[in-house]
Each structure stands twice: as structure tokens, then as C-alpha cells.
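Left out: one protein chain. Kept in place: all the others.
Take a look at chain A:
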Amino acid sequence: MADTGPFAAWKRFLALPNDSRGKTIAVAFAVATACAVAVTGATAILRPIQAANRAAEEQLRLESLIAAIPGMTDLLAQSEDGAISTVVVDLEEGAAAEGVDPASLDTALADAANWTELSPAEDIAGLGARPDYAQIYILRDADGALQLVILPIAGQGYNGTIQAMLALHGDMRTIAGMTVTQQQETPGLGARIEEPAWQASFAGKQFIDDLGNLRFAVAKGVATSPYEVDGITGATRTSTAMTRIVRFWLGPDGYGPVIEAMRDGEF
């Protein structure tokens, strides 16, 4: 007498010996599926909250970055209208982007047409593709002259993506400060790029020489020129990555055109 009914097949399956090949594969598949659903569900549901957390932290870091630059807090206190403006720039044109504002930036960047593929020779920061638009922060003094420009930068570190904010003085030659907003480097070695003491050493470094060549570097050891910051012992790969990320974003494929335009007073 054959067992019938909706659960018959299921019961027959459960009754199989545990070590039969069919059951082994079926159990592996079922467990994997259940776990995949749990992980995907949790990630998808919680992503908006995490994104909000990260945005809030970014804002906080931006404020602390500005506060860390000498004289900046006084300057902010003096200017009445908040002074810091958020601008979306077109990296191709080296000018403020037309038709894209901070609110519509995410939508614009969801479109693959607004990204530029980088050739391996250009792609020293390990990005693969670079967005054509970026959101930067500009601080002007009372006369409207550029005081400070804050540029978000990113690139491949040793264990994952490093994201940072780089502040440049109004002369567009000197770094005013740097802060790392996200990194997954080796704790105790590469992760020391998060240390305030190391980040403070960026202040006052020149990234360009008199001939206009890009010169910034994280030194292998102690810094010996006004273009270098001290290297991090035991974290050569992370140090090199920081050099490349800063150079990429200050170079012709990064904010180069924008910086050029600012130096010429076109902003």
C-alpha cells in the first residue's frame, strides 16, 4: 500500500538514511537557502538605518576635520551664514555640475553613463571606475575668496576600500587636513591611519611643487621633504595605498581639473 497525501514525499525524504547522498545534498541545499534568506533579509531591511548612521558619522567627521584645522573654528564662528557650502562638481569639466545638486547626486550616480571606466595605467587608486560627479565642500571668507576646500577621496587599501576626506587650503597647493572615514586595514598596523596624530601630520604638506608636478607621498619611514608625511611602520601596503589614493584624486583623473579651475579663480 503506497503512502499518499501531500506530506508523503516529505516523510519519505525525512526517513531516508542521513548519510545517503541524496539527503546529504538536499540538507546542504536547504540549510544554505535558509541561511541565505536570513542574511539577505537582515542586510536589506537594515541597510537604510546603517546608511543614515554612516551619513551622520560622516557629517560629524567633517565637522571635526574642520575643527582640527587651526583657526577654522574662529572663522566659522565669525561668518554669519554658516559659510560652508556643498557643491557637486563635474570632474570631467572641472566646474560646478549643471543639473545635478546634492539631492539628485545619488540618482545621477545610479546611472552607469555617469561613470568613467579607468584604464589600468590611470587607475592607481584601484577604483575600476570613477564617478563623473562628486560632492565637495567649500568654505569662503567674507570677501568670497576660497578659504578651504574639502574633497572626499577613496581607493583600494590593503584589506578593502579606504574612504577619507582631504582638506586643501585656498591656495590650492597646501593640504589643510585629512581624516579617514572608513577603512578595513589590519588592526594595529594599517588601521593606524585612523590615529589623529598621524592624520594631523598631513596639515601643511604641499602636494604640488613650483613646476606644477604632483609630489605628495607617504614616506617609507620618516618624512624628509615638505611633500611627505611619515610612513606607518609595518603597514607598507596601506601607506602606499594612501599615497596612490591622494595622488589619484589630486591628479588629472581626479579633482585635477577642479583644482586647476579653483587656482585660476574660476570658482
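One rule holds for everything that comes next: a residue touches a chain if its C-beta (ideal position, glycine included) is under 8 Å from a C-beta of that chain, and two chains touch if they have at least 3 such contacts; residues count from 1.
In the analysis below, contacts and distances are computed from a predicted model.
Think of the chain that is not pictured: of "NADH:ubiquinone reductase (Na(+)-transporting) subunit D", "Beta-ketoacyl synthase", "Electron transfer flavoprotein subunit alpha/FixB family protein" or "L-arabinose transporter permease protein", UniProt labels it "NADH:ubiquinone reductase (Na(+)-transporting) subunit D". Of the listed positions A:8, A:35, A:129 or A:142, the one in contact with the omitted chain in the full complex is A:35. Only one of the listed residues, A:14, A:67, A:129 or A:142, touches the absent chain: A:14. Among A:187, A:221 or A:234, the one in contact with the hidden chain is A:187. Touch with the hidden chain on the side of chain A covers residues 14, 18-19, 23-24, 27-28, 31-32, 35-36, 38-39, 42-43, 46, 49-50, 53-54, 57, 187.
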